[in-house]
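Chains shown are a subset, placed as in the full complex.
Order of writing sets the labels: A, B and C. Residues in every chain begin at 1.
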């Protein structure tokens, strides 16, 4: 047990260190090397936090979906732990995106919040997955909570494209995509140095995400183990 | 009809309600499930009924286990828990009819009325279950399981609310059920009654099956186990 | 087919309970009407504004009425552990889902059949000829609401702050339906036909079909521990 745990712990440590360096480099690149935006000036640098964090959150919700589906299918505790962990971290990153966006919005748009499609969608995502976490915490019986949450994890995720479409059709005001534009490669309209900063910082966020996820997953596993241990001892 | 339980355990949080139960039961057995308060009797019955899932181990009924979709299995098991599992706002006979169709048991209206008469509820046929006394609800449950004819019938402390004639009625039903090849498992604290009736006795103590024998006359091993695991009184 | 016959059996039981007491239907109907008044009072709307906001007002009223109706959907099963009695039985769980969904749908549609014309009378609108099309759109939206609502009511069945938790998880997921129905209705009211709003109608239909199928398939897991 302890022997098997050691290399895992070590590789998690490496992951953490990597995440930290990548974020540090990304921040340095974004805050110092990359040029300020032509129109927005220095505040635009928030983008290096804003964009990677929402992309990571999307990934996280996808993992919630996968974990939920697997849990319903196989009934393995670890899938549930995965879904739960991913949901928690996803909520965290979504909140981070909104906070960073709001801070960005204040100087550029002059408001903390506006009812544009993408903002609204992000807020709805936050609400859905907060609902997911609340649902879990409000059901006493653990296995019942797990299945209920899994159902919500699946339905919620399948609903997102529909929500996305409808909210999008409803109104749009947010920046038109400048990086992920459909018919133009990104390097043609963005300063390459900005793009590098963004890429590094995105890599950093991904590494950070997996670091946090593995920690949170480990926490869930340990909870199970402690329970099993205490059960063994018959306390 | 064959019930086999292997290494069955159930934990609630940090508490083992049941631990490593092995058990084999066969057609015609009328099993008394004894044990002090909190021994795990209700938990065991709920597991047999498939209402809760085991933490470890398995329950097999004629080789099949409970799983979502195992509907044929469900038809074979009945749980009589006095005063529960009846629709309060349907009348006595509506309840019977509803459950009979749910289990696809066709009964002529006359058979239905006759069953109600036999449990002394004939005149209350069109009363709401909500307006019955506790003993009457138990009698109705007896009638219900008489009609539904499960192979394995589980009972959780049915004596408490029944009067003398109700007890006779119940015992007659249980004897007939076993004679017809069914299995009965009845949890009860009314040791003297139960001992007369049963063909087999189990004693649970702190989640472990400490006694498991067919009835003999006299039965010194039971007396020893009884005085060890069910201390004091107990008529 | 066993699924359908079981659905019918359960639905008949729910309808019997409802017919006997008329609890949900009457209260839902009055509550829906009441909400129109509450909105009217709170927003203090001028008549021309009302015509414009008709779809939104109606849909909000249905949404709230429906949610409170959903909170009662499993009431009969919650008493006396009757849900356990159903789970104990060889009932196909998909039938339970279909029965509860259709029961809920019947109630909602009955409420709508009364509340919509009432709205036209109360706010003195004269586009009566558009009602059939509006009903159709409303019906599609209501199906989606009932399908998703039944699933959510089932997963929150044993949760603690159930009455609040249900709308909390249901409303965000309902947003496509709300928006699609409102847009379709607006279009019908403005132009007399669906026209531009056709993509919205398709969204609505897609939603209904996807979640109805999903519901039948996964209700097993939804309802069992």
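By definition in this document, contacts are C-beta pairs under 8 Å (C-beta built on N, C-alpha and C of every residue); 3 or more make two chains touch, one makes a residue touch a chain.
Small disclaimer: the values here were computed from a predicted structure and weren't measured.
Trainee: What copy formula describes every protein chain in this structure file?
Mentor: Full-complex copy numbers, labelled as displayed: A x1, B x2, C x2.
Keep in mind that, in the parts below, only the chains that are shown with their structure count from here on.
Trainee: Considering only which chains touch which, how would you classify the arrangement: line, ring, star, complete or other?
Mentor: complete
Trainee: Check B-C against A-B and say which one is joined by more contacting C-beta pairs.
Mentor: When A-B is set beside B-C, the one with more contacts is B-C.
Trainee: Could you give the separation in Å between the centres of chain A and chain C, each centre being the mean of its C-alpha atoms?
Mentor: So the centre of chain A lies 33 Å away from the centre of chain C.
Trainee: Measuring centre to centre with CA averages, how many angstrom lie between chain B and chain C?
Mentor: The separation of the two C-alpha centroids amounts to 40 Å.
Trainee: Go ahead and note the Å separation of the Cα centroids belonging to chain A and chain B.
Mentor: 50
Trainee: Counting only residues that touch at least two other chains, what does the list for chain A look like?
Mentor: In chain A, 143 touch at least two other chains.
Trainee: Specify, in ascending order, the residues of chain C that touch 2 or more different other chains.
Mentor: Only 221, 224-225 qualify.
Trainee: Name, in rising order, each residue of chain B that touches chain A in their complex.
Mentor: Contacts found on chain B: 11, 13-14, 16, 53.
Trainee: Show which residues of chain C lie in contact with chain B when the two form their complex.
Mentor: Chain C reaches chain B through residues 6, 9, 13, 16-17, 20-21, 76, 79-82, 84-93, 220-221, 224-225.
Trainee: Residues of chain C touching chain A in their complex?
Mentor: Per the stated touch rule, the residues are 148, 151-152, 155-156, 158-162, 165, 168-169, 172-173, 175-176, 179-180, 183, 199-200, 203, 206-207, 210-211, 214, 218, 221-222, 224-225.
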